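Heads up, one of the protein chains got dropped from this complex, but the rest are sitting where they should.
Entry: chain A
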Amino acid sequence: MAYTFSFPEEVLEHVFSFIESEKDRSAISLVCKSWYEIERWCRRRVFVGNCYAVSPVMVIKRFPELRSIALKGKPHFADFNLVPEGWGGYVCPWIAAMACALPCLEEIRLKRMVITDESLELVAKSFKNFKVLVLTSCEGFTTDGLAAIAANCRNLKELDLQESEVEDLSGHWLSHFPDSYTSLVSLNISCLGNEVSLSALERLLGRCPNLQTLRLNRAVPLDRLPNLLSRCPQLVELGTGVYSTELRPEVFSNLEAAFSGCKQLKSLSGFWDVLPSYLPAVYPICSRLTSLNLSYATIQTYDLIKLISQCRNLLRLWVLDYIEDAGLYALAASCKDLRELRVFPSDPFGLDPNVALTEQGLVSVSEGCPKLQSVLYFCRQMSNAALYTIARNRPNLTRFRLCIIEPRTPDYITREPLDSGFGAIVEHCKDLQRLSLSGLLTDRVFEYIGTYGKKLEMLSVAFAGESDLGLHHVLSGCDNLRKLEIRDCPFGDKALLANAAKLETMRSLWMSSCSVSYGACKLLGQKMPRLNVEVIDERGPPDSRPISCPVEKLYIYRSIAGPRLDMPGFVWTMEDDSSLRLESSR
C-alpha cells in the first residue's frame, strides 16, 4: 500500500536536524531516494575514519552544506613509530577542495595527518566563519602556519594542537591574534617547544571572557602561572607548564591563591618536572577535579597518594607507574566514581621493575571503583587469576588495554599462557569495544575472542598466536570488528584469504612482521577491487623477491576512491591489473 502523502521537505529537514549520530544519519539516507536527498542537503557534520577511503570530491558532492569535518590519516600504529616517515595522510587535497566548495566550513578536526603551512594559510583565508581547528598527533607545519590562523580567523573558538609535531620557529605567533579578537574558548599548545610570548598570552587571556580550556607548554615558568590564571578565573581545564622553580614562599602562596580563585577548574594536566613542595598548592581544588593527567609527573608514591586521596570526584586519572600498588589501593579507596585509568611505564626499557607496581594494583582498582570502564595498564607481570578477578569485578569494562612490557611473558604464577585470563575478560565484559593483548598467548585466546567478543570493534595484537587459526577465529567470529592491528605474530596467508570478504566490512587491517606473502597480497588486491591492499616494504620492490616471501608490513583498508596516488617509494598498492602499476621510482 503506497504512502499517499509525505511531509514537506522542510519538516523532514527539521526532524533530521535532531539526529546527530553518524550511524543514524546513514540509516536515514538509506530509507528512500527523497530522504537521501533531503538528508544530504542538511548534513552538517561528517566523520571520515580513513582519509583514503573516500575522495574529497565525493564527500563535498554528496554533502554540499557541511560545516564540520573530521579526518583520520595514518594507522594507529604510527603512534609507536611502526609507520615509516612519508607514508602519507596528506590533508592538502582535502583543504584545497573544501576551500573552493565549502566556504561556510567552520570546523576541521584532524588526527594523524600531515598538514602544511600553506594549507593552514588556505584555511585561514578561505573560511570566513572558521571556528575550530583541532590537530591531534599531526605534523608538517610550523608556527608560521599558526600565525596565519591567529591573524585571520576572527571567530576562532578552538585551537588545539594536542601532541602534534610543530616546528617551533618562534613564540611570536601568538601575538598575531588582533586586539579585537575575543572569542577564544579553548587553547592547547602543550606540544610546542619554545616559550610563547607570555605578555601576549596574558593580554589574550585577559580579553577572552569565554575561555574554558588552557593547556600550556612546558616552557611556561611556574612563577608566571598565577598571573596567567588571574586573567581567566573562569577556566575549567588547565594544563600547567613546568611545575618547579626556585622555592620561594611568595610563589607558593600566589599559586595557591590563583588555583583557589579558579572556582570552575575541573581538569588538570601538564606537571612537567614536578617539585613536590609545590603540589600542596592544588590541594584546595582537588575535591572539584574530575580529570587529572599526571603522565609526565615523576612524583613518588607518597606524594601521589596525598594528592589523589583528596580528589574524591575524580573520573579520569592518567599517571605513571610511580603510583605503585599502594597508590592504586588508595585510589580505589578514595575515588569511587573513577571511569578511566591509564598507568604508563616510567622505565619502559629496564629489565627489572623499578617500582612496586604489579597486577595487584589493577585488581584493587577493579574492586574498588564500580564505574570503571576504560583501562590502559603497563606492568611487568600478570596472572590468569588476576584477570579472572578483574573480569568478574568489572563486567562493565568497555576498553581494556593491557601491556606487559616484556613480550611473551607467561602467567608469573603458573607459567602458563594468559589465554584463559583474557578469555575471561571477553566473556564477562559483554560490552567490550576495545582490547589490546600482551603476554604469552596461543591460538586459544583468539578462539575466546572470536566466540565472545561480539561487540569488539578494535583489537590490537602483538607477539601472540601460533598459527593462522588464531587470525581465522578473530576474522570469522568478531561481528563488529572495525580495526585490527597485528604485529610480530605468525599469521600467514590462509586465514587472510579465507576471510577476504570480512575485510570489506572493516575500516582497516594492519599486519607488520607477520608471515603474509607477497603472493597473497597480490591475490587479495586482484580479487577484491574495493579494498586497497598496500604493501610497505623498505627493502625494495617486492617483485625482486620470491612471491612467497613475507612482506614487511601490510595495510588493507576498504575504499571507494580506488588506489591512492600519493604513495612514497616504499609503498606498493596491489591493483587489479598489474600492468597499470606505477613504477616504484616515482
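Everything below uses one rule, namely that contacts are C-beta pairs under 8 Å (C-beta built on N, C-alpha and C of every residue); 3 or more make two chains touch, one makes a residue touch a chain; residues count from 1.
Rule of thumb we're sticking to: contacts and distances are computed from a predicted model.
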| item | value |
| --- | --- |
| Hidden chain of the complex, named as in its UniProt record, picked from "Trafficking protein particle complex subunit", "Auxin-induced protein", "Probable RRP45-Exosome complex exonuclease" or "Glutathione S-transferase kappa" | "Auxin-induced protein" |
| Hidden partner chain, touching residue among A:145, A:226, A:327 or A:410 | A:410 |
| Among A:396, A:451 or A:467, the residue in touch with the chain that has been omitted | A:467 |
| Among A:32, A:57, A:104 or A:247, the residue in touch with the chain that has been omitted | A:247 |
| Option from A:202, A:552 or A:566 whose C-beta touches the chain left out | A:552 |
| Residue ranges of chain A at the interface with the undisplayed chain | 79-82, 84-86, 137, 163, 165, 191, 244, 246-247, 249-250, 252-253, 272-273, 275, 277, 280, 295-296, 298, 300, 344-351, 378, 403, 405-410, 415, 440, 460, 462-463, 466-469, 472, 487-495, 497-498, 512-515, 517, 519, 522-523, 526, 538-539, 547-548, 550-553, 578 |
